[in-house]
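Below is one structure, written out as structure tokens; the observations come after it.
Missing here is one protein chain; the remaining ones are kept as they sit in the complex.
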Amino acid sequence: MRARKAAPYLLLLPHILLTALFVAGLAAGIGQSLGLMPALGLTEPTLDYYREAFTRPDMVRAVLYSLRTAAVSALIATAAGVGICAVLVISRRTHDRLVGLVRLPIAVPHVVVALLTVLLCSQNGLLARLACLFGLIDEQSQFPALLYDGWGVGVILAYVWKETPFIVYFVLSLMANIDGSLGQTAVNLGAGPWRAFCRVTLPLCRDTVLSGFLIIFVFALGAYELPFLLGATAPKALPVLAYIEYVHPDMHHRPYAMALNGVVILISVLSALAYYALMRRKAAALRERGGTR
Amino acid sequence: MELSISDLRVCLQDREILHGVDLDVADGELLALLGQSGCGKSTLIKSIAGLLDVRSGEIRADGRSLLGVPPERRGTVIVFQDLRLFPHMTVFDNIAFSMALKKRPRVETAQVVERLLEDVQMPGYGRRRIRELSGGQMQRVALARALAAEPRLLLLDEPFSGLNEGLRDEMGRLVKKLHREKGLTTVLITHDRQEALRLADRVALMQDGRILQCGTPEEIFWRPVSREAAAYFGRINCLPGRAAGGTFSCALGAWPCALEDGPWTAAIRPFDMRAVPGGSGYTVTGIDFLGETAELTLTGPAGAITCSVTAGALADMGLAVGGQTGLEADPGRAVYFKEEART
Partner (left out) sequence: MRGKRTWSGALLAAGAAVILLPMLVMLVWVFTERWAWPALWPQTFSLRAVREVLHRSGQLAAVLASSVGISLAVAALSVLIGLMTARAIVLYDFPGKGAAAFFTSLPLMVPVTVFAMGVQVTFIRLGLNNTVHGVIVAHLLYSLPYAVYLLTDGTRALGVGLEEQARVLGASGLGAFRKVTLPLLTPVLLAAFSMAYIVSFSQYFLTLLLGGGQVKTFTMVMVPYLQGGERNIASVYSAIFLAVTFLLLVLFEKLSRRWMRHGGGNFYG
């Protein structure tokens, strides 16, 4: 009987060790953001670095830039992903061979996505050449600067290309299941397919859609590759600026990096709690629908 | 195997499901565990098989405690309601599962499986896949798989509940036949009283995590220990009355009895009530025609009384709703329950 009580903890042991390492990393980061670096003789906690993060112009612009690109790309990807799912579910094409293609962008590393974006969207990329072919522009320089621009259009486009398929992958099977049972009931009761989808299927998938949104939002907020490879020199993305401060030869710059990271952690932890709440609700809903004996 | 359970308490997710169950099953017996869904039947057999932790109490097999013995070493095999055939194996591999675990020689295994398939009337089905089988065939395979494990105690958890009536009867007969031939000790869970009465050597009535009564089908039917136990076998008429000096009197009359003086209730089954056409005192307020039999509802001094008659008798009586009739009871068949003395 004692073995049985201990069993779940034994099974969790490797995960607990990894989690300990993970939390230690986060704690160290938070500690440094509060100015705690015993190696440099800094032992007094202070909020100065955060204060600077919210006043130093390049830092403020980095925070805003990252929040904007992450939010815009995650919103577009989620909306597009759900829209594609809706069309697939309603037209009963969820098992079409072409749908399998969504797994392709998921498997493409972000650095390759950056390369693809350059090949397509730069001022001498394929899109610019097409624009020229159709007589929209004559010179390369007339093509809008999508890359290395202050708005991060190229970064957003790259994220949308990569994350829309992720949302489809994340949501589609659940949506197809729900629509297959309850959605058809609604259609049977007289609702049109779109109405049934919006009134029945979509609300039931809401938690999963929201958690998918949170995953890609937080990812885009803190990812380094795309803004590093496709972003402008100013404003810099939050993680890019944080890394510059982090590797600064003067170790006293490190708390700035950590304060920037602290801002991300704050947003992340709120997202994590929201994600966890959503997952619990989903698990509870599944249990309810499964019924208990 | 002789099974003996005493004061068994089992909790599921901190809620007590079994509140002190006492039950004995004799070696070679077929015991039916009868009760409504949610009364704890499944919890009881899962506890016997070692799949659930026991809070307190004792489960003994041939005098030796089973508590702490892992499920695979108890020899108590369950055929679950949902059958739980292994979908990734053929019929043969399902049945041979326990023999493969025991590393029996292949030739012997093949012979045993073939014989069991014949026993459950599915010869030659060994190579089939599970998803190619009908519901009735799956039930037979599940039964054969359980038998192949050479159970000391076979536990059947409503395995026929998904079948239509004809197949149910057939499976019931098959189970009884195999039980006899192989000298098994069997506990059959069911919520169907007909099935319990027809198949079992003894019936244990279960309600709300307790055993209400345990006895032969005849005992359970004719001598219920409580109103709940009596009610389990269909409608029963309850006639409040008094016993005094060896006579019981109630609204239907008075007859001799062997009861101590005081308030008693006589419970009489509908078939032991007799409508007397041409008599008076009772109005026919309902006739439910059930085919071979019919149930009359007669309302009068004793309240609304249910009275069963054969279809032929009903036709002969010529009764109609609203008509008048007399009513008699067969006092010899009455069961008496003591009422708390009221002041």
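Per-chain residue numbering starts at 1, and chain names A and B are given in the order in which the chains are listed.
Everything that follows uses one rule, which is that a contact is a pair of C-beta atoms (placed from the backbone, for glycine too) under 8 Å apart; a residue touches a chain by one contact, two chains touch by 3 or more.
Fair warning: this is a prediction, and the values are worked out from it, not measured in the lab.
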The one of B:3, B:34, B:61 or B:77 in touch with the missing chain is B:77
Going by the touch rule given at the top, which residues of subunit A touch the chain that is not shown?
-> 5, 7-9, 11-12, 14-16, 18-19, 21-30, 32, 84, 87-88, 90-91, 93, 96, 98-99, 101-112, 114-120, 124, 126, 128-130, 132-133, 140, 161, 165, 214-215, 218-219, 221-225, 229, 239, 242-243, 246, 257-258, 261, 264-265, 268-269, 271-272, 275-276, 279-280, 286
Footprint left on subunit B by the chain that the document does not show | 13, 46, 49-51, 70-72, 74, 76-78, 80, 82, 84, 86-90, 92-93, 96-98, 100-102, 106, 129-131, 145-146, 149
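Here is the rule we use: only the chains that are shown with their structure count from here on.
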Where subunit A and subunit B are represented by their mean Cα positions, the distance between them in whole Å | 58
